[in-house]
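A single protein chain has been omitted from the complex, and every remaining protein chain is retained in its original position.
Up next, subunit A:
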Amino acid sequence: MSETAKPVLSDDHFTRSAGKQLGLYALAALGVLGGLMALLSFAVGGTGGGAGGGAIDSDNNSITITLRQEPPQLDSGRSTDAASFSVLGHVMEGLLSYDRAGQLIPGVAERWEIREDGATFWLRDNALWSDGKPVTADDFVFAWRRVVDPETGSQYAFITYPIKNAEAITNGDLPIQTLGVSAASDRQLEVTFEQATPYFDKLVAFITFLPAREDFFQSTNGRYAADADMLLYNGPYLLTDWVHGASMRWTKNPYYWNDEKGFLDEINVAYITTDVNAKLNLFKDAQIADTDLVAPMLPEAMERRWHIDRFMDGTVFFLEFNHREGRITKNKNFRRAMQLAQDPSELVYKVLKEAAYIPAESLFPSWIQGAGDLFRKQHPPTKHQMDIEKAREHLELARIELGLDAWPPIVLLTGDTPVSTLSAEYYQELFKRNLGLEVRIDLQTFKQRLAKMTSGEFDLVLSGWGPDYDDALTFGDLFSSWNLNNRGRYDSAEMDGYVRIAQSELDPVKRMQAFAEIQRLSYEDIVVLPMYERGWSFVVDPRLDGLIRRTVGPEVDYTYASIKRE
């Protein structure tokens, strides 16, 4: 190769100079990106507000926390979900509220009286709205009338049905003025019952019974509770900032009467996320004061020597049978076979392994109060014994009764959460192994599962029930023939009779006996197969005291929380 034939531009040379040029472009790109980002950060200033001051800020007496989801509805007359309940529990107060231990204490009402035909609540003088005006009996009358007003479309209107005419008004048969509630004076609220309601005091601690002031409500022009300044507060905290979907700020309410609540000056809800892993990372980074722990996180939490707390969220999960005519599960021997072939403790301890779950032994959870003591202490449920041999005998009886040659597949309807999927697979395997039954899992999203439950397209459904108020009736009336939440359509005159006694019997001992009968019947007639009572493990920053997780009422409660002083 001669000297002259050498190309002007060798490949190596070209690559080098082109590479240099590329490097220059890269630098330029970095510069432009940096500039743009500075501009962007300026532009998005108002969209988040999520930057918190760390988990615990003792200088400002404030803490930073997360919410699981944006509260869908802070209008107490219409809210239906736990996230809204938790927020409202901090910024509003009803006639009654809960103490640290979960017992009812006076709220806006300083005393009350429940009679056979009605109730009277005497309101305290120093209960004030956040604009300084007193909370009056009229504010309750207005709020409760709104709940039953067909125009409001409140899904929880049913909970007011013990009040006279409530149901007829919701059905559009009577005007709202006929509701059995009136203000005898500013400080005295009179309630008339449809029928005796001995648990009415427990009922009014529920969110649907919170007050609302008419003049303020009208001034919001249909945007009541849509924003922080569209709600009037009477609880320990005020909602002073609300960036939808992103953050909230709860500030101590200067007008709140009770010195025993609201110790923190500010609670900063800096993050709204359902992602438990993101929350755990935020907690580890000391950005939030508390977080939930799910089973896979527990080993690490123990390794870090965190103080792990537990609480029962009140919900009982069970396999509900379809009792409609023509279903195999209508056959009692078949249900007995399934009952004898399973044991919930195996599900809880060997399959789910959630530390805070406990095996369910009854339709009534362990924490329900009886007359003077825990209900289950006074009326222990039937001790369940797994007995596969007996189960197979009952299955054979059922086969003969139903005139079947072979068992068709059993449809098990379930939701799509990890825990319900795992449970469904466990039962599929269990009933195959112990009874030789083929279980077909029908996995559905939340709304689709509800649609199928309502229309009865299932043999078994994995479902749960959480309490609305702190009384055994919140579980006890579930399988009365008229209860719409009785999705398996269990229908028995005996059950209905006990539920009627439980609803209106004034003698607490007799009333609890009725619940005991309901408990016995639900086991003996195998209405459902109890699975587990749900609980949560959680960890709190050691600098924070008094955070309460509740079984009934707002699920998480910071109103008694305070920062430890060194």
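Here, contacts are C-beta pairs under 8 Å (C-beta built on N, C-alpha and C of every residue); 3 or more make two chains touch, one makes a residue touch a chain; residues count from 1.
Convention: contacts and distances are computed from a predicted model.
Chemist: Absent chain per UniProt: "Peptide ABC transporter permease", "DNA2/NAM7 helicase helicase domain-containing protein", "Acetyl-CoA acetyltransferase" or "Class E sortase"?
Modeler: Listed in its UniProt record, the absent chain's protein name reads "Peptide ABC transporter permease".
Chemist: For the chain not shown, which residue from A:E116, A:D131, A:E260 or A:D275 touches it across the whole complex?
Modeler: Only one of A:E116, A:D131, A:E260 or A:D275 touches the chain omitted from view, namely A:D275.
Chemist: Of A:M37, A:L374 or A:L404, which residue touches the hidden chain?
Modeler: Answering carefully, the residue with contact to the hidden chain is A:M37.
Chemist: Identify the residue among A:A226, A:V294, A:A371 or A:I501 that touches the chain left out of the display.
Modeler: A:A226
Chemist: Can you list, in ascending order, the subunit A residues touching the missing chain?
Modeler: Subunit A touches the chain not shown through residues 7-9, 13-22, 25-26, 29, 33, 36-38, 40-41, 43-45, 47-52, 66, 70, 72-75, 78, 80, 150-158, 167, 170-172, 223-226, 243-247, 270-275, 277-278, 281-282, 284-285, 287, 444-448, 450-452, 454, 466, 483-485, 487.
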